[in-house]
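Omission of a single protein chain aside, the complex is shown with its protein chains in their original locations.
And then subunit A:
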Amino acid sequence: MLNKIYDWVDERLDITPIWRDIADHEVPEHVNPAHHFSAFVYCFGGLTFFITVIQILSGMFLTMYYVPDIENAWESVYYLQNEVAFGEIVRGMHHWGASLVIVMMFLHTLRVFFTGSYKKPRELNWMVGVLIFAVMLGLGFTGYLLPWDMKALFATKVGIEIAASVPFVGGIIKTLLAGDETIIGAQTLTRFFAIHVFFLPAALFALLAAHFIMIRRQGISGPL
């Protein structure tokens, strides 16, 4: 059945070469843990991506219940966690995944650094990777505020004060982030929500695409 549907589409659109290009690629011996167990360190990039996919999916589902409004944000998080079936699991995936993605990304960075994979001709991919690192930290920072509890509020106060300590433009950055010169409130929450679910993910997708296209073009770096 599935084979027939596939053949029907393939006969018309010739889709086989498209996924072959994506799926078929060489996995050299020195990155294959079946040959050298220590090669598991090459898995961290893929694991980072895997957890990112979980973050995107669980995040999409969380927005079915979450409201970015100071009156209702905490109540809606409480409701989705305690009243909705599997709410604890779905929110838990997003909560723990957020930390895990940073850990995995850091391990991936260490692997790239200690295998010297950032060297010519892969400097550009290192730079894109650093940008991804920044976007991920931004996602972590903006997402932290959304439950609108005391921990979230004061963490954001501290974060915004740090941003405000930038010479000359600190005040402007603070107002831009918080939406108000003095208040961390309604406008801060909506801003952080928009940044968390629209702006940063869009940037992340673009950067990930660049990251993957480059690694596929240049191949995995050679053995030590």
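Keep this in mind: contacts are C-beta pairs under 8 Å (C-beta built on N, C-alpha and C of every residue); 3 or more make two chains touch, one makes a residue touch a chain; residues count from 1.
Keep in mind that, in the parts below, contacts and distances are computed from a predicted model.
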Listed names "Glutathione ABC transporter permease", "Carbon-phosphorus lyase complex subunit PhnI", "Menaquinol:cytochrome c reductase iron-sulfur subunit" or "Phenylalanine--tRNA ligase alpha subunit", with the criterion being the UniProt name of the chain not displayed: "Menaquinol:cytochrome c reductase iron-sulfur subunit"
Option from A:Glu11, A:Glu26 or A:Glu83 whose C-beta touches the chain left out: A:Glu83
Of A:Met64, A:Met150 or A:Leu224, the one touching the omitted chain in the full complex: A:Met64
Given A:Thr16, A:Asn72 or A:Ser165, the one touching the chain that is not displayed: A:Asn72
Touch residues of subunit A, complete complex, unshown partner: 54, 57-58, 61, 64-65, 72, 75-76, 78-80, 83-87, 89-90, 93
